[in-house]
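As you look at this complex, bear in mind that one protein chain is not there, while each of the others sits in place.
In this document, chain identifiers A, B and C correspond to the written order of the chains, with residue numbering beginning at 1 in each.
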Amino acid sequence: MRNTYIPYPVRIKQTRVETEDKQLKSFLFEFMRDEDAEAFKYMPGQFAELSVSGYGEIPIGIASSPTEGKDLLFTVNKVGAVSTRLHNMKAGDVMGVRGPLGNSYPLKANEGKNIVIVAGGFAVTTLRSTMNWLLHPDNRAKYGDITFIYGARTPGMLLYTEEWTAWQKSGQAKVCVTIDREAPGWSGLVGFVPTVTEQTAPNPDNAIALICGPPIMIKFTQPVFDKLGWKSDQIIMSLENRMKCGIGICGRCNVGPEYVCKDGPVFTKTQLDRLPREY
Amino acid sequence: MFARRRFAVLKNLLEYAGLEPGRLHFSWISSAEAQKFQQTVTEVTEAVKALGPATRMIKDIRKVA
Amino acid sequence: MSSKILSKDKLDAFLQGLKGARDVFAPAMVEGKVGWAAVEQASDMLTEFSNTEMSPKDFFFPQTECMMRFKNASGDPEGMIMMAEPALARPRALMNIRPCDAKAFQVLDLIFVQDEMTNDLYWRDKRERTACIGLACNDPCPTCFCTSVNCGPHHEAGLDLLLVDLGDKYLVKVLNDKGAELAKDLPAAAAGDEAKAAELKIAAEAKITGGVSMDQVKSREVMELYEAGHWDRVQESCLNCGTCTFCCPTCHCFDIQDEVQGESGRRVRNWDTCMSWLFTMHGTGHNPRGTKKDRVRQRFMHKFKYIPVKRGGEIGCVGCGRCVQLCPVNIDVRRVVNDMNA
Partner (left out) sequence: MDNAAIAKGIREAAKKLLGEGKVDVVIGYAKGTVPMRDYPYFAYTPEEAENLTWSGFCCNNLALYAIRRPGRMAVVAQGCVSRNLVGLVNENQVKRENLYVIGVNSPGMVDRRKVQALFPGQTITEVEEVGDELIVKGVGFAEKVARKKVMRQNCYTCVQRNPVISDELIGGEGPASHGGNLDKVAAPWEKLGSSERWAEFQESFKDCIRCYACRDACPLCYCHVCFVDESQPQWCGKTQDEADVATFHLLRAFHCAGRCTDCGACESACPAGIKMRRLTMKIEKDIRDLYGYQPGMAIGAQPPMTLFKPNDPQDFIK
């Protein structure tokens, strides 16, 4: 039996500063042992504990898609001791990844449906994974229309610009990217995510929505979906809470009886409506 | 001057709890007194070296629990 | 399974038999307090005691436990890679565990070991390599309420053997194969002995008067219990210290920390408490359980609703009464559960 607290050793293959404020940085990891790469089977929406020896672990959503190969991509916000240390690490450094953890977006269970994705700020990470998975030739034909709504404060705070530009150009998905206020050089949409969602008016028929963003965005986006006639079990959200073990034991990430790390992070609105708002 | 009171109390407390004497030193040094600073650091280092490795308040994480 | 007899004058021989293959621990008088200690002979063990001040959960889940180590040298080919700490060197036996504490082991088994991923080898290894020998309570305390929470003074869950004090001898209830092996040299019990133990069990259960009702807690929805008005009063005097969680045999929350010293590094886990504001604090400054009320409520909801919902009705409390005795502000769990149930 494997000790699931021990991280798989990985090497940083590449790093990239993602945002103008330099608070967000992406890390591409390669597994040091082939068997670990084999064992790490994941789906979009899952997360992993990034382990920096001597500093600790942080739970981060997996930004890469399993359709992209064996390397793992994570985009990390610099907030605490571990993420600050991680931001100072460079290609070639050794660290650890523990996972995959948690459940994933219910993509396979919703084949044949239209998918609406709503992302705010750096919560777009696992939805990047989802988009790459959905747009992969093996999967694209299994779904109807795909709408990707994504907002950030300024153009410089948008992640993965090359990629969503490519999705837009490919015609495989409707891509609506917005920033909070007018900015020089920006010719795209302007306005908060809830407003843009309302303008885009995704049709609830035969559709699911995947929503991930800061609490304030979720708070104002939910009523929009209600107004457009969406039902609670069509709305799927991803939560985050402080975590340590990542496997449903250590007791801090629970929302009512549900552990965000193990029973989540992905929940339907129907589930969340029956739980305390401890997230 | 506030610190003088706090250090007086702290020093007494640490010695009262049995921290090895001679490991805690206090000195008034102005930012202009480079030489006194150098001299004091040298003296303190020598005094503490002479005491050998500390044995109290030491956490050794290599110990097998 | 069958029952055996252990005469009290043979207790030491039985203990020495155990010690051949195991380190043996039992409740003993440790500097004026009833605590757990390694025992060499039968006379080291307490037999007349209510219960130990702290629960024996730390035999399986130590307050501080090194989980893994690494070489803190990034240039080294083996540097920074986490290596598991070796498992328990020698098997152990715990003697005279009170049934409530043993029941807590069983509850925690359900939490520490759930599936391939949620599979706490630190807990599991120690559980597998430890023999658990219980001592039934014939005189429960006024703060005991085990019979209200799926447990009882002669409860057998979590144990390999249960001893029942019959005066000059113990009835030894063999509860599984591990227990059978431990008791294989003991003589079989007579029917009269078993009948006497059964009487003692009924008498002990009858002595427990401070029970709680759980029927409404069971049938009500999470949100109804969560939003009830009584939490405002329960939390008022709470200090948000960790006493209740640390003395509790079923509380199992922990924190994981890295430590380094020169080229040595380790990842260590420590008991943590849901009473602490830091426990749930996000890096962003947002705190999902930001108030004292949130935290107090969490502890009781976890034990009496969340665990039952997730673990097939098992309750995260065994009624040992330690928190009732030790809470510095007398927040009495029995009163809280009755309020939840009202």
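Criterion: contacts are C-beta pairs under 8 Å (C-beta built on N, C-alpha and C of every residue); 3 or more make two chains touch, one makes a residue touch a chain.
Small disclaimer: the values here were computed from a predicted structure and weren't measured.
Here is the thing to keep in mind: the chain we left out touches A, B, C in the whole complex. Considering the whole complex, the residue from C:L11, C:V39 or C:M54 that touches the absent chain is C:M54.
The missing chain, though absent from the display, is touched by one residue of C:A38, C:M223 or C:V329; that residue is C:V329. Residues of chain B that touch the chain left out of view are 1-2, 4-21, 25-28, 40, 56-59.
Think of the hidden chain as still there; on chain A it touches residues 80-81.
Counting over the whole complex, chain C has residues 32-34, 46, 48-50, 53-54, 63-64, 139, 141-143, 233, 236-237, 239-243, 245-247, 255, 257, 259, 268, 270, 273, 276-278, 324-326, 328-332, 334-335 touching the chain that is not drawn.
Basically, only the chains that are shown with their structure count from here on.
In whole angstrom, the spacing between the mean C-alpha positions of chain A and chain B is 50. Averaged C-alpha coordinates put the centre of chain B at 44 Å from the centre of chain C. Residue positions 259-260, 265 of chain C are each in touch with at least two other chains.
Residue ranges of chain C in contact with chain A, taken from their complex: 67-68, 70, 72, 74, 79-84, 111-112, 114, 116-122, 124, 221-223, 226, 252-260, 265, 267, 272, 274, 279-284, 286, 288-289, 294, 298, 301-302, 305-307, 309-310. Interface residues of chain A facing chain C in the complex, by the touch rule stated above, are 1-7, 9, 32, 51-57, 77, 79-80, 83, 93-96, 101, 215, 240-242, 244-245, 247-257, 262, 274-279. On chain B, the positions that touch chain C within their shared complex are 59-62, 64-65.
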